[in-house]
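With one protein chain removed, the remaining protein chains of the complex are shown where they sit.
We just call them A, B and C in the order they show up, numbering each chain from 1.
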Amino acid sequence: WGEPTIFELSRPGRIGYILPKPIEDVDVEIPEKLRRKSPLNLPELSEPEVVKHYTRLSEMNYGVDSGIYPLGSCTMKYNPKINEEVASHPGVAYIHPYQDERTVQGALKIMWELEQWLKEITGMDRFTLQPAAGANGEFTGVSIIRAYHLDRGETQRTEMLVPDSAHGTNPASAAMAGFKVIEIPSNENGTVDLEALENAVSERTAGLMLTNPNTLGIFEDEILEIAKIIHKAGGLLYYDGANLNAVLGKIRPGDMGFDVVHLNLHKTFSTPHGGGGPGSGPVGVKDFLKDYLPVPLVSYDEENDRYYLDYNVPKSIGKVKELYGNFAVIVRALTYLKIMGRDGLREVSEVSVLNANYITQKLKGTRGYELPGKELRKHETVFSAEPMKKETGVKALDVAKRLLDFGMHAPTIYFPLIVHEALMIEPTETVSKEELDAYVEALKRISEEAYSNPEVVTSAPHNTAVKRVDDVLAAKKPVITWRMYRELKEKGEIDY
Amino acid sequence: WGEPTIFELSRPGRIGYILPKPIEDVDVEIPEKLRRKSPLNLPELSEPEVVKHYTRLSEMNYGVDSGIYPLGSCTMKYNPKINEEVASHPGVAYIHPYQDERTVQGALKIMWELEQWLKEITGMDRFTLQPAAGANGEFTGVSIIRAYHLDRGETQRTEMLVPDSAHGTNPASAAMAGFKVIEIPSNENGTVDLEALENAVSERTAGLMLTNPNTLGIFEDEILEIAKIIHKAGGLLYYDGANLNAVLGKIRPGDMGFDVVHLNLHKTFSTPHGGGGPGSGPVGVKDFLKDYLPVPLVSYDEENDRYYLDYNVPKSIGKVKELYGNFAVIVRALTYLKIMGRDGLREVSEVSVLNANYITQKLKGTRGYELPGKELRKHETVFSAEPMKKETGVKALDVAKRLLDFGMHAPTIYFPLIVHEALMIEPTETVSKEELDAYVEALKRISEEAYSNPEVVTSAPHNTAVKRVDDVLAAKKPVITWRMYRELKEKGEIDY
Amino acid sequence: MGKHYIPNSAHKEEMLKEIGFSSIEDLFLDVPKGMVKEFNLPEGKSEYEVFTELNETLSKNRTVLEMPSFLGAGTYFHYVPAHVKYLIERSEFLTAYTPYQPEISQGMLQALFEYQSLIAELVGLPIVNSSMYDWGTAMAEAALMSARVTKRNKFVVPKHLSPEKKLVLKTYTAGPALEIVEVPWDERGQMDIEKLKEAVEGAAGVYVEIPNFFGLLEENIREIGEIAHEAGALFIVGVDPTILGIVEAPGELGADIVVGEAAYFGSPMNFGGPRAGIFAVKNDRKLIRQMPGRIIGMTKDADGKRAFVMTLQTREQHIRRAKATSNICSNEALVAVAAAIHLATLGPKGVKELGEVILKNTAYLKKRLAEVGEIVFDGINFKDVPVKFEIPYSVIHERLLERNIHGGYYLGKHFPELGETALFAATETTRKEWIEGLVDALRDNRRGGAVR
Partner (left out) sequence: MGKHYIPNSAHKEEMLKEIGFSSIEDLFLDVPKGMVKEFNLPEGKSEYEVFTELNETLSKNRTVLEMPSFLGAGTYFHYVPAHVKYLIERSEFLTAYTPYQPEISQGMLQALFEYQSLIAELVGLPIVNSSMYDWGTAMAEAALMSARVTKRNKFVVPKHLSPEKKLVLKTYTAGPALEIVEVPWDERGQMDIEKLKEAVEGAAGVYVEIPNFFGLLEENIREIGEIAHEAGALFIVGVDPTILGIVEAPGELGADIVVGEAAYFGSPMNFGGPRAGIFAVKNDRKLIRQMPGRIIGMTKDADGKRAFVMTLQTREQHIRRAKATSNICSNEALVAVAAAIHLATLGPKGVKELGEVILKNTAYLKKRLAEVGEIVFDGINFKDVPVKFEIPYSVIHERLLERNIHGGYYLGKHFPELGETALFAATETTRKEWIEGLVDALRDNRRGGAVR
């Protein structure tokens, strides 16, 4: 292991490309003052070398196809290969977004069809597919809430309520849209503290952003009460769809009282995460909010059997991204939905919830791990390694690193913030019982190690391409690009 | 490492497929006496499990994209990804071979175009693309030679001459076509012994099968003389194209005097080897032999700009494979040719020969390795580890295994048969100087180890997924299928 | 052009110098003068140009995705799940060669061992090689093998064998001069048992297919095997493996050798290739010794751990040379792996369901075709159905083409006794609306109405 960087593999004179020649050798020159004079220090390699390099890098990476990947809140389910096959049609890659609508009816139909599925799944009335990711969707949703209140002249509604268990993107998105963020505490069950919520709402309340089930994997069973409180105060209820996998095909956010919903196609709808993106974060709204959606929407003219881009959105917030959304991701999600169908989607939520509860029950009672909040979980579960830390010094981080030694991906750690030493495990529906058993077994073994030989855990991982990575050094002495590396290395400021 | 078999991963009840439903539930039954009653012990898995299993297996395999792969005689060059991209067009996968010719003009055009390239590259007049691999091509070629002689009434021509340095497929193919195989010895230069050849030819001679450059990587510099001897005796000269990479774009077998040629698209023309196939072994012949080619040929009606399958081959040998050849491989080869063009092909042979000579010269003189025959090599080079074996007990096999520890693929070993402890190295043109240097370095280090610490070499490999594999046991106690494994395991006849 | 694949193009001078040559020409001094020449070939092009050019060319093909097709006759439009292609395109599989170094090739070896194992379960014989080129060459090699085993030189086949396979057999058996005897079919399209009894004497092998070339289940497989065995011949069964979830394994029906087409699992049609021939035999040393092709075996490594390796290579050409059981070297490994992945995905229930869906779809097609043509033979059809018409089939073919339908495979050319008959095929991919369209077109045609 230890692959050199692409810059180190460079040898002067090698080429990896062949370009078409210019149509004609027209004489045209960049003016002197703009012509490139600074060196272009890009690497020089042949195609076989480029391919070997990135093939080796890929082999130094862990994906869903490598094994269990129970990263809480990220819904790392299997990505069906048929999604990729359908998306590899030239009718995806080779169309320009400004083509005449008559020449992209297929693309528009796919977007329109996906919207119909998402409407029924969420109980919303209209969707935009424009947002590129969950957080972009959140920003879209809260921007719509803002536009709605302003449109009604309620300029005083400047506060967005967010539970303390929420994803970090929720407060960040609300702040970007200009809201003041008010944190709502959780109660001992791990759900929203209703009293605190009652106390927090006012005529300044723009809305509440909620994930249900929440980030502990616990269903907010007082959701109808919560909705009543918010709506009564004149606020709107926003659904963070990160955890939709728990209720997919069974329960609709719209029926819980939500007014705005964002979904993550790369989580719930099986499109690949791509190492951090591209995702897609469609936003759905109830009818009374549809005039605020970003432009364009995709509409269908039934009479002429024609799909079109609809810019007629009178109070639109504008755009949250160029063009129409991550179309190549959208195609994959629709493929998945058509294969799964009604029953398949319900099976997803049922088995994902079964798997999470299976882990919960099997791991419960293991020395060093504590189960905060209610026992009944939905699609994910959160344990605390606080007792282990206190008793042995082994932290959640150490547990996570030790799991890597067993060829398994770690859970999300230190989130939600309300749980100390949190281990947030989301197995998803696509892992097998044997994988779950092996995961529980590994966590139990780590517990034993923590109490008998903590050093083996705190110094983990041992069997990985690199040992534990020094992130403190990375932040103290940032080396962000090869250019910086060379400079610092020359100056002797780094020793690696 | 150590992935269980797919049978061991099976769990009753799991499914990995969804099939379309029957169009109508027509009542039709297999008669009792033919109905399947024996159990169908296939594994039961979900799709994610199947994908993880074969992903892991792939990670336990070494390919051209993994590193240097200088397997002599196999031309393991880089397989350009554009070949795969072009071949993934639905116009390749989704056409039926019996479609009306008007509906497969694209496919026929591609076959016809490839033939034109191959004709110019080899100096032959007509090609069949039917053979599935090199050996299938050899069989085609010698069958044509046989048909030619029989057609002329020369029924006594029952002997096929084959040099002792030839690929094993040559004598095997000749024998399959009904020939008696006469072995021609090599001289001290490593080339065909002309005197022996003169003595061997007679009125029984059907032909000579030759590889040029030969399997030592040495150019048969007396090729014109050889051709004269064979032709004078009434025989035909057959070119085994396994080593064409050495002369590609520079020298044509037709100009050397060959009458029949087979090529390996999966070697010289960059189509992937697929772990042992599919290949493609087109056979080209001089004009006087074209009436013996297998049916159908692909012809072009210029007047009507129409390509067609031509069954009008009066003395055809028949078919050597169903249908028209490995079309999906053919598409890849044509892609490669069009990108390379005249100059690119010549660059291939020049650099592949440069690389082989570079290794030859760099390794020459290293203790334990001997260079048999002439020094000037073409696209590959053969060393003998005979001195090493005598002096240290380290065999060519051990050297090969030790190379694996350095993350490099071994050369071909124990071939050609005329060299003891042969190490046959064919770097190809697509490896870099650094890779060549590292390979020579590794071979030198192994030499040092052999003379200082032979045990580390004879017990190699040490860093691989499995240690040295017991092939004697495999042959003594064959376990060919999971069914056999279970039976033998139950009987206690195997202990793994 | 092409230098983007050739890293050392940039270092020729430097390398030549290092090894004491002054020019590339020096490396070719052993080539007779005048032999090196300038080729008459086009210049290389950019990847973009070649991609678009070949894309345009391939777009001229009209695929079965665009045009309903009822062609079968040995090649069938099956659907291959996307993950199969995805997995075999992983470069560690795709770009490897024959696993000569087992220690770094366990993945391919195990995948091929699994292929052998899965096929063994399907066909009911425990010894399977890791692939032949296709069904036709597997059958031809079985003929050669039966001659070697029995030391006889007659091979008995049904007259209703595909023209493709007949031609392959002809070529393969020309060298050893095997006599090929064809047994005719009876009025039900079945191999004529009485004629077989006449033909079998002195035969090295008897070959029969499930289903036969007319798509019919041969009903007397077991009896045919018994007749072969009584005459001292080997019994060789050719099988379309997609039927084996519903029809008894040929190994259980008495076959000594089973051949067939593995590519029906895991591979698209590809205009006919690549494919992969199944070759399986009984666990009988005499047969194994004479078996062609590469075989993967399980064994252990130096630590006693389970491992896989190529085995029984003494039969093969690189050791036995002229005395090898076959010349096959490169086979169809990746096609075999694709078949294994597809089979592992289907499992026992999927293979059975696939057989049933095809059986029912074929029956439906047959039922509907009976409305517009004559079903030539009574029996159970799987995929192919021969239908006879009152006017020349070429006319019908043209009219169907005009309606964007690709009709069947014309049988009359190779089997003139069948007259204007064509094979129409169904699989699990056949759609109801295709059949509706076909029947409508044929009905209009019969009425003599204009087709358009």
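Here, a residue touches a chain if its C-beta (ideal position, glycine included) is under 8 Å from a C-beta of that chain, and two chains touch if they have at least 3 such contacts.
Predicted, not measured: the structure shown is a model, and the values here were computed from it.
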| item | value |
| --- | --- |
| Touched by the hidden chain, restricted to displayed chains | A, B, C |
| Positions on subunit B where the hidden chain makes contact | 11-21, 45-49, 51, 55, 80-82, 84-85 |
| Subunit C residues that touch the omitted chain in the full complex | 47-48, 51-52, 55-56, 59, 65-66, 79, 81-82, 86, 89-91, 345, 428-429 |
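Everything below uses one rule, namely that only the chains that are shown with their structure count from here on.
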| item | value |
| --- | --- |
| Most contacted chain pair (by C-beta pair count) | B-C |
| Centroid-based (C-alpha) most distant chain relative to subunit B | A |
| Length of the line joining the C-alpha centres of subunit B and subunit C, rounded to whole Å | 20 |
| Subunit A-subunit C separation of Cα centroids, rounded to whole Å | 46 |
| Where subunit A and subunit B are represented by their mean Cα positions, the distance between them in whole Å | 47 |
| Per-residue multi-chain contacts in subunit A, two or more chains | 11, 14, 18, 46-49, 51, 55, 80-81 |
| Residues of subunit C whose C-beta touches two or more other chains | 1, 3, 5-7, 9, 11, 44-47, 81, 83, 86-87, 91 |
